[in-house]
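Left out: one protein chain. Kept in place: all the others.
Order of writing sets the labels: A and B. Residues in every chain begin at 1.
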Amino acid sequence: MTQTEGKKRLLDTKMVPAPSQGIIPERDLLSTPVLEARHLGIEFGGLKAVEDFNLIIGKTEIAGLIGPNGAGKTTVFNLLTKVYQPTMGTVLLNGKDTAGMNTVQANKLGIARTFQNIRLFDNMTVEDNVRIGLHNQVKYGMFTGILRLPGYWKGERRQHEKALELLSIFDMQDLAGVRAGSLPYGAQRRLEIVRALATNPSLLLLDEPAAGMNPHETEELMHNIIKIRDQFKIAVMLIEHDMNLVMGICEGICVLNYGRIIAKGTADEIQANPTVIEAYLGKKKEG
Amino acid sequence: MKKLKKSTVNNLISFGIVIIAFIICQSMIASGAMKRSLKGQMVPICVYIVMAVSLNLVVGISGELSLGHAGFMSVGAFSGIIASAWLRAALHVDNEVLRLVLAMIVGGVFAGIAGVLIGIPVLRLRGDYLAIVTLAFGEIIRNVLNCLYFSLEEGRLHVSFNNPNIPGTMLVSGPQGATGVDKIATFPMGFALIIFSLIVVMNLINSRSGRAIMATRDNRIAAEAMGINVTKYKMMAFVTAAVLAGMAGALYGMNFSTVAASKFKFDTSILVLVFVVLGGIGNIWGSIIAATLLTVLPELLRAFADYRMLVYAIVLILVMLVTNNPMLRSLFGQLARRKGRDDQVQVGGAEE
Partner (left out) sequence: MVSFLRFLINGISLGSVYAIIALGYTMVYGIAKMLNFAHGDVIMVGAYVAFCAMSYLSLPPLVAVLCAMVVCTVLGVLIEGLAYRPLREATKLAVLITAIGVSYLLQNTALLIWTANPKVFPSVFSVGSIKLFDGNLVITSEIILTIVANIVIMIALTLFTGRTKMGKAMRAVSEDRGAAELMGINVNRTISVTFAIGSALAAIAGVLLCSSYPTLMPTTGSMPGIKAFTAAVFGGIGSIPGAMLGGLLLGVIEILGKAYISTELGDAIVFAVLIIVLLFKPAGLLGKPVHEKV
């Protein structure tokens, strides 16, 4: 089978201990996975919020992370983006160990995220929010900016063009001059995605992207997530409670409960898994 | 591109207003139409404008409360005064304008160094803790300056700590401060410094670095997730402000024949902060207007004699109460929103 062959090859070339079972789509098998988490865990004063988290995400995979409230999903995102330093295990991003890195370095290595409770730069315009995302993509120095050297004009023009191009994914280019804080809720969520995309990530983490959206908006979002993956050739991992969205677009799904992975697999496998059903609905009464 | 042009036009108009104000003042001075007491206020007004604009970069744009801005002013004042005296004695730089410019640069550099040294520990802290530590540093600077003695002997500079017995003519003598200073500060130079600091601050705000600074203010965690090195950009704002305050301090120092460190007390830092808050946090042009009005106000209140500081305090409290009244605030907010959609400068506040 191709799957085992591909895994073997990966092991041979990198000489690393056996990765745990991932759910990588076939097209990604031969390339280094974009994300590899091994035995990842964190303790908050003795309380294990996440433990033994193993996951592999392929280069252009759309992965879902689901689980009941308080299962530790956002904590996993915080561990991957180095908002928290893991107390156990390792995270490899594009094959590089992220041990000791901070959020900024993790972002530069190719991981970008959105937040569950929207964190936009409220007092800045929509375009400027995207330009912040482009911060490390289109660069010029402080003095170039103060002295308005040619590099400033060139850089500003590049940022402006790129920002509008990115905004056009969600048809938001007309909102470029609007204050981000005054956007409606759904638009704020979309702007967060655009801003994260602007950092040129290879893995995009979306924390409840459809929260607060109506079914029509969610439908559109699903198309757009696939469009983003196809256009930018990146991997997407999302936390979501809307099962239509998760089952509709995620190629691999990982279920978390009490900080531990209780199931991994495709949408069909997850839906049929008794442990998952139990975690969501509770145990059937005996008798 | 349209937006960029609009903000540039806005800035040009504002610069025009400042220049016209300067020309009016200058011709009033030339024709003798300005009162003597007000004439003496012209350089301090310029200094306080620059202080307010630079503090606004820290408080309004980078969103950190600094209570020790006068400390940088004093570093600039004393290093500028010493540099000017040394330049004249050792290098025979007799041109007053050149000497003043060089002294301001020296003042800015030393204040900038102080800014880096203070910024490294300070910017690791947040919120009120950061504020109290800037206050502490301001007091430390003043305390240390109170113990420093400088003298000049045939072009050679002598320094001592806590020991007034050093050879030559004294430049700075501890708690008495600098005496016999060359009063070479002029209103046109003050105006030039205002224009310089405005260009620096406005261009910084409307650039990649400035946006990064504002991002760290609006949402530190999101800024980090976008790959922005928060400490670096907070430092950039802090040190730039320190340099400008140092230059303003050098100008201020050379406007009086004697300057003591006690002039740069905590009260002075607070005074500048009041300009920033009343002018509108983050609003550079507001800072200019507030600094001008509030420096002139005590002069205008001279009629009230003993009561003027009391009146000043009451005005201050009332203004804060009125501008923060929820009803009036929402009214102002609507007006501002209607007007300032593209106004790059009028960006919110350092609200948490």
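The criterion applied here is as follows: a contact is a pair of C-beta atoms (placed from the backbone, for glycine too) under 8 Å apart; a residue touches a chain by one contact, two chains touch by 3 or more.
Every value quoted in this text rests on a predicted model; they were computed, and no experiment measured them.
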Touching the absent chain in the whole complex: find that residue among B:Val59, B:Ala114 or B:Met170.
B:Val59
Please identify which residue in B:Val47, B:Leu102, B:Leu273 or B:Ile288 touches the non-displayed chain.
B:Leu273
Of the listed residues A:Thr74, A:Thr125 or A:Thr218, which contacts the missing chain in the full complex?
A:Thr74
Residue among B:Ala21, B:Ile221 or B:Leu293 that touches the chain left out of view:
B:Ile221
What residue numbers in chain B mark contact with the hidden partner chain?
59, 65, 121, 124-126, 128-129, 131-133, 135-137, 139-140, 143-144, 146-147, 162, 174, 221, 266, 270, 273-274, 277-278, 281, 306-307, 309-310, 312-314, 316-317, 320-321, 323-326, 349-352
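In this section, only the chains that are shown with their structure count from here on.
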Provide the C-alpha centroid distance between chain A and chain B, rounded to the nearest whole angstrom.
44
If you look only at chain A, which of its residues touch chain B in the complex?
81, 83, 102-104, 107-108, 112-113, 115, 119-125, 127-128, 131-133, 135-136, 138-142, 144-148, 152, 155-157, 159-160, 176-179, 182, 195-196, 198-199
How about chain B: which of its residues touch chain A in the complex?
1, 3-4, 199-200, 203-204, 206-212, 214-215, 218-219, 221-230, 236, 337, 341-342, 347-348
